[in-house]
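As you look at this complex, bear in mind that one protein chain is not there, while each of the others sits in place.
Up next is subunit A:
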Amino acid sequence: MSRSDFTVGALKALPVIISAGPFAVLFGAVAVANGQTVAEAALMSATVYAGASQLVGIELFGQAVPMWVVVLSILAVNFRHILYSAAITPFMDHFTLPQKMLSFFLLTDPQFAETLARGESGRSVSFPWYLGFGAMIYVPWVAMTAVGGLVGKAMGDPADWGIDVLLPIYFLGLVLGFRKRGNFLLIVAVSAVVSVTAQHLIGSPWHISVGALAGVLLAALLPLPDQRTEREETIR
């Protein structure tokens, strides 16, 4: 049972490798171009393990920004994980404390979205499943960072290979996966408008947190979904 859960989780992560793997290579290449050693790039992927923030961090490092600004920017990009860990807690509460520690360390965008989708569909989110999904992303992520660092200069422009569209498309797929939820269109519209506007006005990476908070606040202020469900039930 355990082993099959691990395998099921690992197989579920295949699209993630396809879409995120090239970004590990890209990060490795950019990191070395900006002055990190291959070992440092791999260490960063292995310990930070958050692609967008790693790219932001290494970009700022390359521009000789003070360390605290780099770390603060990484924090800003990763702020969304606070929302993730809060939202995912009900499905991970049965893990032991060490399992939780490892699980929260592995909590990436796809890990969050797929865990939530699985938990809400009524299937059990077991630790082996979670670990299978996470390991299938973590190990290639670190390995492909090292590969990118080693062969980076030979790669050329990632746009030539069309890999720049893969991650946005993967995230788009994750968003679509939640389209049956209450107020979905309204929340997506507000987060989209606010994040795009914020990117113009205050710039990256802050637009992620600002746009996300706008959508989440909207959901908190809208009429509560419970009342709507009751109404739907009376209609039926």
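In the analysis below, a contact is a pair of C-beta atoms (placed from the backbone, for glycine too) under 8 Å apart; a residue touches a chain by one contact, two chains touch by 3 or more; residues count from 1.
Rule of thumb we're sticking to: contacts and distances are computed from a predicted model.
S.K.: Leaving aside the chains you can see, what is the UniProt protein name of the one that's missing? Options: "RNA polymerase sigma24 factor", "AzlD family protein", "Carbamoyl phosphate synthase large chain" or "Heterodisulfide reductase subunit A".
M.R.: Protein name of the absent chain (UniProt record): "AzlD family protein".
S.K.: Tell me which residue among A:Ala33, A:Val139 or A:Leu176 touches the hidden chain in the full complex.
M.R.: A:Leu176
S.K.: Hey, which subunit A residues sit against the chain that's not shown?
M.R.: 14-15, 18-19, 36-37, 39-40, 43-44, 47-50, 52-54, 57, 61, 67, 70-71, 74-75, 78-89, 92, 100-101, 104-105, 107, 109, 112-113, 116, 159-160, 162, 164-178, 181-184, 187-188, 190-193, 195-196, 199, 204, 207-208, 211-222, 224-226
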